[in-house]
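The next block holds one structure in the form of structure tokens; read it before the comments.
What you see is the complex with one protein chain gone and the rest in place.
When the chains are written out, they are named A, B and C in that same order, and each has its own residue count from 1.
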Amino acid sequence: MTLPFRPATGAPWRARWFHIIFGHDDAPGRLFDVVLIIAILSSILVTVLDSVSDLHDRMSRLFYVLEWVFTLAFTAEYLMRITVVNKPRAYMRSFFGIVDLLAVLPTYLSLFLVGSQYLLVVRALRILRILRILKMTRYVDESNLLWSTLVRSRHKILIFVSTILTLVLIFGALMYLIEGPGNGFSSIPKSMYWAIVTMTTVGFGDITPHTMLGQILTSVIMLVGYSIIAVPTGIFAAELAAGMREARRRIRCASCRLDDHEADAHFCRRCGTALEHGAD
Amino acid sequence: MTLPFRPATGAPWRARWFHIIFGHDDAPGRLFDVVLIIAILSSILVTVLDSVSDLHDRMSRLFYVLEWVFTLAFTAEYLMRITVVNKPRAYMRSFFGIVDLLAVLPTYLSLFLVGSQYLLVVRALRILRILRILKMTRYVDESNLLWSTLVRSRHKILIFVSTILTLVLIFGALMYLIEGPGNGFSSIPKSMYWAIVTMTTVGFGDITPHTMLGQILTSVIMLVGYSIIAVPTGIFAAELAAGMREARRRIRCASCRLDDHEADAHFCRRCGTALEHGAD
Amino acid sequence: MTLPFRPATGAPWRARWFHIIFGHDDAPGRLFDVVLIIAILSSILVTVLDSVSDLHDRMSRLFYVLEWVFTLAFTAEYLMRITVVNKPRAYMRSFFGIVDLLAVLPTYLSLFLVGSQYLLVVRALRILRILRILKMTRYVDESNLLWSTLVRSRHKILIFVSTILTLVLIFGALMYLIEGPGNGFSSIPKSMYWAIVTMTTVGFGDITPHTMLGQILTSVIMLVGYSIIAVPTGIFAAELAAGMREARRRIRCASCRLDDHEADAHFCRRCGTALEHGAD
Partner (left out) sequence: MTLPFRPATGAPWRARWFHIIFGHDDAPGRLFDVVLIIAILSSILVTVLDSVSDLHDRMSRLFYVLEWVFTLAFTAEYLMRITVVNKPRAYMRSFFGIVDLLAVLPTYLSLFLVGSQYLLVVRALRILRILRILKMTRYVDESNLLWSTLVRSRHKILIFVSTILTLVLIFGALMYLIEGPGNGFSSIPKSMYWAIVTMTTVGFGDITPHTMLGQILTSVIMLVGYSIIAVPTGIFAAELAAGMREARRRIRCASCRLDDHEADAHFCRRCGTALEHGAD
């Protein structure tokens, strides 16, 4: 897998730091990755814990200091990335460049706007960088298989989601007519929210049908929702099974034409002829 | 895919408008489709938003005007379809003909009957026309595969649904006897509604068991419901996988015209003639 | 499919009535089946509607009469079955013999014991006779495939259910220690009931965790429950797919030894040799 960027030309320290920051192959690059993962997880943990009022009351000073330490460190990392990359603008406009910037902006904004530090939750998006690092070093084949399965299923899933939304609209409108605002179905959008809650089998219970007719229709909605759980699962399972079968190498036996051999086969399992392995 | 109707004979403008309204192949036909989809979605959006009391209070006048604009437009479209088609009665009696009529009737009815404009939600059924347009242009193979999978699974699913309903009746009656009206299980139909809520794992929580015996039986019901989620999913996944395998390659035998061969077939399985593999 | 019983010897009317009551092959037998199905469904409907207090207040007299009509009819049917069968005792001890008796007993009991007529819900078990009739005439292959899939999966499903119950016990006991009676977890059995409600993703909401530690453990329980939905589904789908593959006829080609041909194959699809169909 090739890196999306190359080191900046010029000073040799740039190339060295590029490999540390953007690379995942040698010891310093992997050390940087580990430190970065710990820093991202810690900074998210601080934001999460700061939202608990008990902890906020007792340790707001500590959280404040830690927030600024992480912000300054991420700022330094951001500037460093701009310095060592060959195309700084391309990086700044890339998805991860924008996430890296958004991860530090809220803290600076909070100096001028009270309350904007809560936007730090956007830092959660930096978790995607962790996933990306992991993806590069391991799990490449596995997540590619899962991803390509999703991509190949996209037409089927789109049809499925459209069908769900049509049903949600029709069921929601019917329940609004049957139950009415008196029983909590105060508008069609709210009825549609309730229909989604019901069809996905979540069932909060904040809104429930009270009329006999409403309960009969609800029974139908639930049975429909329960049955169509089968559809995306079936799509995904069938596509994944097909993808796993295809992952086996396909060599055609020159003698009997069997083309469904396992990856380590050297002789045809049907007629015993030696298989010719091509360029693949 | 052949169209279900043909243009009316006589004046040539009829044939031209027929291709615009009923066709999906050339530029004017596709433009009409796009405008129709936008109109249907907008008219539904107006009905949905009009049911929100906040918006109704502030913008009922705008919604009223828009509703009449859409109704008159859809009426014109309906009359146009009758005019340009070769069999107006067949169209009027077809599923989409009835839906097209029902989509405009409630607004006219609301002139005489107060409150009947809420029946406009029937317009949601016109979404099916959108699905039909999309089905004609793309997703044909995919939705055919999903649909034929459902059709082939129908016997298995019918057995499954009968089993569920029998269990719902027996569990509902037992819970009515055990818990009784005092705990919300006020009748067998209501207990059956509760049994469906529980077996589909929706679990609103508006009715819950309070006796020890009722909670034990509820545990059994939930475990049964949880286990039989597996059945429709398994049916659908297995049928879809079989359908996908069969969809792979279809070669027609030059001798006996059989066109349903497996992917690795080199000879016709009916008459033994060698199959000619084309460019694919 | 052979009938489990034979007609009683002696008077010829017994053999004729045996074929009408126990048989499903000729016109009178099928007519009897249809009448019986309608009678069973109607009698269940009467019992269900009688439990609705509104209807009971207005129509208890009608329901009372109908209940006795059905009871007398089913009693006549029961006595008839005993008369025309060759082994009356074997029938009376068989599953359906007991169900047929239990379906009429509660009405007679209600003459002596007030309230015992509610036991009529046991009549719901007669629905199984309907399923049996349907099974005999149609859906035989389909339900056999589903049933044999369940039977073949029984070891896997038993392991799965034991694992669930062990998890329920451990999670239930832990939640009882963490949350305690103050938050609704009043005993370990009640905590286990809650654990089943949560792991099966029903989630009534009548008991919910209130402590931080309880909510963390609940999150773990829910993720575990959510993940193991996959297991029974996977088991069933894989077994069903295997069963469907095996349902294809297996003939071995005498020339190339391929033994995976479709049901209507007359020539080997690989080498073109004519297939020899054995006794099968």
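To be clear about the criterion, a residue touches a chain if its C-beta (ideal position, glycine included) is under 8 Å from a C-beta of that chain, and two chains touch if they have at least 3 such contacts.
No experiment lies behind these values; they were computed from the predicted model shown.
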Self-check item: Touching residue (missing chain; options A:A15, A:A39, A:I157 or A:L177)
Solution: A:I157
Quiz item: Looking at C:T75, C:S148 or C:T208, which residue reaches the missing chain?
Solution: C:T208
Self-check item: Touch with the omitted chain, as defined above, among A:A11, A:L31, A:V48 or A:V151
Solution: A:V48
Self-check item: Positions on chain A contacted by the hidden chain, ascending
Solution: 44, 47-49, 51-53, 118, 121, 124-125, 127-128, 131, 134, 138-139, 142-143, 145-146, 149, 157, 161, 164, 189-190, 192-193, 196-197, 199-206, 229, 232-233, 235-237, 239-241, 244, 261-262, 264-274
Quiz prompt | For chain B, the residues touching the chain missing from this view | solution = 201-205, 233-234, 237
Quiz prompt | Touch residues of chain C, complete complex, unshown partner | solution = 155-156, 158-160, 162-163, 166, 169-170, 173-174, 176-177, 181, 186-189, 192, 198, 201-205, 208, 212, 215-216, 218-219, 222-223, 225-227, 229-231, 233-235, 237-239, 241-242, 257-260
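Definition applied: only the chains that are shown with their structure count from here on.
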Quiz prompt | Averaged-CA centre spacing for the pair chain B and chain A, given as whole angstrom | solution = 30
Practice problem: Could you list which residues of chain B touch at least two other chains? | Solution: 189, 192, 201-205, 229, 233, 235, 237, 239, 241, 264, 266
